[in-house]
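What you see is the complex with one protein chain gone and the rest in place.
Labels run A and B following the written order; every chain starts at residue 1.
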Amino acid sequence: MSTSTSSNSESLREPAPAPVPETRFSAQAHAELDEIAGHYPERKAACLPALWIAQREYGGSLTSAAIQETANALGLSYAEVEGVATFYTMYNTVPRGRHHLEVCTCLSCAVNGAYDIVHKLEHELGIGIGETTPDGEFTLSEAECLDFCGAATIMQVGDKYFGNLTTENIMGLIDELRASESYTPAKLADSIVKILQPGSSITGGGSYTPESLELPAGPML
Amino acid sequence: MAILNLLFATRNVPGIENIDVAEAHGIYKGVRKAVTMERQAVIDEIKASGLRGRGGAGFPTWIKWNGLPKNYTAPHYVICNADEGEPGTYKDRELMLKQAHTLVEGMIIAGYATYSKVGYIYIRGEYVEPAWQVRKAIDQAYKAGYLGKNILGVDGFDFDLHIHMGAGSYECGEESALMSSLMGERGNPRLKFPHAPLPTVEGVWKSPTLINNVETYCAAGWIIANGSENYAKLGTERSKGTKIISVSGHIRRPANYEVEMGTPLLDLITEAGGVIGGGLKAVVPGGSSVQIVPADRLGPINLDYESCGANGTLLGSGGFMVFNDRTDIVLLMKRTSEFYAHESCGKCTPCREGTRWLFKILDRITSGGGRDGDIELLLNVCSNIDGRSYCGLGDAAAWPIVGAIKAFRPEFEYWIKYKKSPVGASALPPSPEVVNPLLLQAAAAHG
Partner (left out) sequence: MSDNRLTQTDVSLNKPVADLVNVKINGVDVKVPKGENLIESARRIGVDVPYFCYHPRLSKGDAANCRMCLVEVAMTGPDGSVRKMPKPQAACTMPAAEGMVVETETPAIVKDRRGILEFLLINHPLDCPVCDRGGECPLQNNTLFYGPPTSRYIEEKRHLPKAYPLSDHVVFDRERCIHCARCTRFTEDISGDSQLGFLKRGADMEVGTFARTEYHSKFSGNVIELCPVGALLSRNYRFKARPWDLMTQRSICSVCSNGCNLKLDYRVEQIQRVNARLNEDVNEEWTCDRGKFGHDYVSSPDRLRTPLIKRDNSWHPISWTEAYDTLVGKLQAAGSRVAGIGGAKGSNEDAFVFQKLFREVLKSGNLDHRLGRYQGPSSAPLLDYFGHNGMGNSIAELEKMKTILVLGSDLSSEQPIIFLRARKAWRFNGANVINALDRKIEDTTNTGDFASVNLIYKPGTEIALLSGLLHILFAKKLVGSDSPANIALEKSFASWTPEKTSAETGVSAADLEKAAYLLAVSPAAVIAGSTITNHPDYVDIAAVLGGLMSVTGNESNVNVPVTECNAQGAADMGVLPDSGPGYTVPATKGLNTGEILAAAESGKIEALWIVGADLAKDYFDPEAAKRALENCPFIVINEMFLTETASMADLILPIASVAEKDGTYTSCERRIQRFYRAFELSDNIKPDWLIFSEIAEKLGADAPYFSARDIWRDIMAAAPTHSAISLKSLGEAGIRWQYPGELNAVDTADAV
């Protein structure tokens, strides 16, 4: 039976074809994923860990290809994985700068000067919220409560919290970050992937330990 | 003296994150004791202690522990809710950072009592540093034989503990959303009893599941180690033991304070060094989701579930935020509503649409666009969310606003009428350019 030409008169755009898949997961990444997936009765449960792995393997952000590769590794549909990736704020579905400055502006930080700090950063870095400096060094974001309100104002950069920030000390920190190789989105993802693996704190060697576990200076009991 | 360090007894001991030091200070004593007891006896101890959940709702812990099947034919799971996200609360952070072994101990005991062989600690993604300490504690506990197969030589007592990291979502602290997230899905809440079986019957992967807060497990470990009677003699009639209160805001010594239940609220402010930057205006005692209490009504409140409840607020998760008299309550509520609008998962209509609407109304008011009737509109929108949403996030978004309007209605009226802040009006030209005049006050407070 011949199918007729549809008499659809309007000129709708055509649906976009799927992006070209990539395979950037290293053998180690696959091994890590298999190990972590083994913690759960279903492979699907490893979706969040797998996205962390993907975020690391793709250099700190989840491109469409990263989502496709993750979905293929888990046997899920692309839309399912994209739905997960876009639900959580820590997955970067848009690229970020080398340092992602996430200033908590939630209640306790807000009443302790967080917005002053945000404005200072906007002014000094010449970017608005959600924007990245032209040199790709910094992306500035506001964060919801980072839950370390005792040391307000808090800022998360990569896998570390910086506390007791003020408009006076913030630019010094920015200078330190500029010089630092750490505290990048990929490093954050890498730390999390390591944390998920048993023995990663003991085996040493390539294992990662955070630079400092000290609490930022602040009143203690 | 209100401060009573049970869980925090060892928090400042150097090297406490190492298992040998931890053991020397009595951590894991509880596990050793638990495995000599009948499993039911462990649950009975928890019951006798009167422990209630520390994640916010204060549900009796033993009822959950007792709800799982009393034998092992299919998997059971023990989950720790370490997704601490409530604005103002940072107790779980410190517990994990410094007392990770205490948490691990509590979970092993829970695993034993509930015939579970697998546990997950769901840690919010931002908490990398605390998570490293938990990783370390778990790795050491495996080496020391507290985790793994036939723990402490008890035949058939196997327990594995895994870390699951979140990725940035407050809603995943809600226990059913946490389970979705643990199963690799979006952090949407799941049907609750009586629409679906209880988690203790069908939780993650349709298996019986126990879910408690970090502090709850830590307290359970303490109770087993030190005896329920020693816990139950602390606190009040229906709120036993201690509660860790995270103090922040305009306060001289913000920190986590472990206090005996029933401690007068104002004593804690004194203990924490008093208000800074001005006089005391209001306190949010239990995290952003509970109602704000103006200074003049704080007097009768004690830090326990009943007293907070009787005084129009809640103890919640112990996120204790102090605000001085230069704080603009309307702006504070605008920021609070922004939080809930940002964190709503979007699944149900009232929360998805209502939280964003509340924020838009408050944003309009605080940008000088307030209109007559806005207060009634806010209250009505809140009433259309509260109790109508799928999970507690909607309620939690409505309560603070209703509470703030109740306590500080004139400030809302002022904003609507004069298009500017009632607090330090001269210092605060309420023009739209000023994103948040709150800052100016904060700056002044510190200056």
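As a convention for this text, contacts are C-beta pairs under 8 Å (C-beta built on N, C-alpha and C of every residue); 3 or more make two chains touch, one makes a residue touch a chain.
Note that this is a predicted model, so its numbers are computed, not measured.
**Q** Identify the residue among A:G59, A:G83 or A:G199 that touches the chain left out of the display.
**A** Of the candidates A:G59, A:G83 or A:G199, A:G83 is in touch with the missing chain.
**Q** Of the listed residues B:H25, B:K117 or B:H342, which contacts the missing chain in the full complex?
**A** Considering the complete complex, B:H342 is the one touching the chain left out.
**Q** Which is it among A:P17, A:G128 or A:G172 that touches the chain not included here?
**A** A:P17
**Q** Which one touches the absent chain: B:A41, B:V154, B:L191 or B:A310?
**A** Of the listed residues, the one touching the omitted chain is B:L191.
**Q** What does the interface between subunit B and the hidden chain look like in terms of residue numbers?
**A** For subunit B, the residues touching the absent chain are 169, 186-188, 190-191, 194-196, 206, 341-350, 352-357, 360-361, 364, 371, 377, 380, 383-384, 387-390.
**Q** Which parts of subunit A are in contact with the chain that was left out?
**A** 1-8, 10, 12-19, 42-44, 64, 67-68, 74-83, 86-87
Quick note on the criterion: only the chains that are shown with their structure count from here on.
**Q** Can you compute the centre-to-centre distance for subunit A and subunit B, using the mean CA position of each chain? Integer Å is fine.
**A** 24
**Q** Name, in rising order, each residue of subunit A that touches subunit B in their complex.
**A** Residue positions touching the partner: 39-42, 44-49, 51-52, 74, 83-84, 87-91, 105-108, 110-116, 119, 143-152, 156, 159-161, 166, 188, 191-192, 194-196, 198-202, 209-210, 213, 215, 218-221.
**Q** Sort out for me which residues of subunit B touch subunit A in the complex.
**A** Residues 3, 12, 17, 75, 84-90, 93, 97, 120, 124-129, 131-136, 138-140, 142-143, 160, 162-170, 181-187, 205, 246-250, 252-257, 273, 284, 288, 319, 321, 323, 327, 332, 335-336, 339, 342-343, 345, 435-436, 438-439, 441-443, 445-446 of subunit B touch subunit A in their complex.
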